[in-house]
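What you see is part of a larger complex, with each chain still in position.
Per-chain residue numbering starts at 1, and chain names A and B are given in the order in which the chains are listed.
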Amino acid sequence: MKIGIIGYGYWGTNLVRNFSVQDGCQLAVVADSRTERLDIIKKNYPSVRTTTNADDVFNDTTIDAVVIATPVFTHFELAKKALEHDKHVLVEKPITSSSAEAQTLIDLSVKKNKVLMVDHTFLYTGAVQKMKQLVDSGDIGKVNYFDSTRINLGLFQQDVNVLWDLAPHDISILTYLINEKPVSINATGISHTKNEIENIAYMTVNFQSDLVAHFNCSWSSPVKIRMTLVGGDKKMIVFNDMEPTEKVKVYDTGYSVKTMEEKQRLLIDYRAGDIFIPKLQTSEALSLMAKDFISAITKGTKPVSDCYLGLEVVKILEGAQKSIKQKGKEILL
Amino acid sequence: MKIGIIGYGYWGTNLVRNFSVQDGCQLAVVADSRTERLDIIKKNYPSVRTTTNADDVFNDTTIDAVVIATPVFTHFELAKKALEHDKHVLVEKPITSSSAEAQTLIDLSVKKNKVLMVDHTFLYTGAVQKMKQLVDSGDIGKVNYFDSTRINLGLFQQDVNVLWDLAPHDISILTYLINEKPVSINATGISHTKNEIENIAYMTVNFQSDLVAHFNCSWSSPVKIRMTLVGGDKKMIVFNDMEPTEKVKVYDTGYSVKTMEEKQRLLIDYRAGDIFIPKLQTSEALSLMAKDFISAITKGTKPVSDCYLGLEVVKILEGAQKSIKQKGKEILL
């Protein structure tokens, strides 16, 4: 199987490094409009072809799969062309700029019977894999809330706001962990620049059940916080990605709610118990993602980070954007 | 000056301990409907009178000032009676259950020319005093955001939701630090019990300027977090109340925004600099609050935690409650 990569920027560098050493595929070509970027490929990967024209990749019938690592607004056109040329496609997150585009790509991939996958790398980390296992096994019980904070002194993007930049990580984790689909979204945000692109934003995602998810994203925090709480009625998880090794802590902590009929009063039983910090798998997440893509193509397996999950993420981002523009109004999905 | 305290519960214990040793006043009487509570007073403070009837305090013309530490829903009636009996009044936070009640009390206190103060103890801590000084001096520049997290495994209250229970601390700090008045509020929340009282809630407070304030409150977190970020355009403050000594960190960190006219693009200059952890005043906040009340009565000084600030806090809580009930809709103040 031969692979072409389109876009050799920051993340493209990591993709090239990973796909160039995967078993079961050959990195055949890298496309980027900037010749100085291609020079690096020429030097470090002399056997890989380079081109400044993405069409060279699409038109090359020996190429089986295309990896797209370009700016978000170009994802749709490039992925569409790739599918039309009968390539399997892996797109950087978020999959597209709109859910309509994502749906179009999904429909096309089904029609063409090609793999369409999105690179939500975080899902392949040892931390998220462990959390998935804890949720699926029933260990933490019914999930009551998901609360994520991702803030730091970050680069103000010019084209997308802080939610589109930072929240895809956390939304993909939510979507991966929770089977229930959200019903609505509230979001607020603020821009401290004149371009009206929000550098701070808060989002609440509502569900039919009594699950709530909340996201706090900022490019303007003096401290770097990457923390997610997942509260079940049996146990609760704290995922602190800033911890070098003890990233996931499982608290044998909970509360159960009873109504005392006699007095019509509520009794809450608290429990604060042991804490468990599981050893996590430490393989590089991006390498596992690459293997998942190859396996989906060669063995027909369902990828963890598939296009349907990618679509859900975009739907939520879209809803959040709408809510921000309507001053926090609830947007039904 | 003679003082009476009404309510000898958890916080009343601290109030009695503090007022019994303040210079310039004498704790004369404590009222509580529970005789077993009054027995403790009799044993530990033999010179203090006790009564099960609050009216005994109001009708005692030798009493100059009344401290009210009873459940929130009783604040209004008790404070009103106290003012009508020409007493100075200190009420536990929040001042009342509604802004209308708070306004009525304020009007009455003005008419009676009596001090009306609310016990937002947090304002008297070394940490908040230092933050006030940093904001007022202009050291941190224009405040861009205020972001507060106050979560832990907490007692589910039966009568008020998590915002009314936990957020008064943070809202009082916001109101104290920031001179600008908020214009609107968005809030969402969820109840994991059948009584519909929210145990998790999120609130955004909006201002005319590009300042935003956000609050994350929960009784259902396995970890205890009490952290407030105050971001200025010159410096940023992190107030971590869980740190035993290094509670306030001042980051010489910021960004300035410029528009490059030529390309119509934005340039953000980042700066990550030194960090400063000031030594804080360590006097007991509650004792300073008591002194502030006495000084307001005897010297006519303006208290830090005055009734106008107390009213602002209730207005914001009221707005948040409305927004939650209207599914996050923006509520104008």
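We adopt the following convention: a residue touches a chain if its C-beta (ideal position, glycine included) is under 8 Å from a C-beta of that chain, and two chains touch if they have at least 3 such contacts.
From a predicted model like this one, the values you see are computed outputs, not experimental measurements.
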Give the total number of copies in the whole complex, keeping in mind that only 2 of the identical chains are shown in place. 4
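Quick note on the criterion: only the chains that are shown with their structure count from here on.
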Centroid spacing, where centroids are CA-atom means, of chain A and chain B in whole angstrom: 39
Chain B contacts chain A in the complex at 144-145, 147, 149, 153, 155-156, 158, 184, 186, 188, 190-195, 200, 202, 204, 206, 210, 212, 214, 216, 218, 220-223, 229, 231, 233, 236, 238, 251, 253, 255, 257, 259, 265-266, 268, 270, 272, 323, 327-330
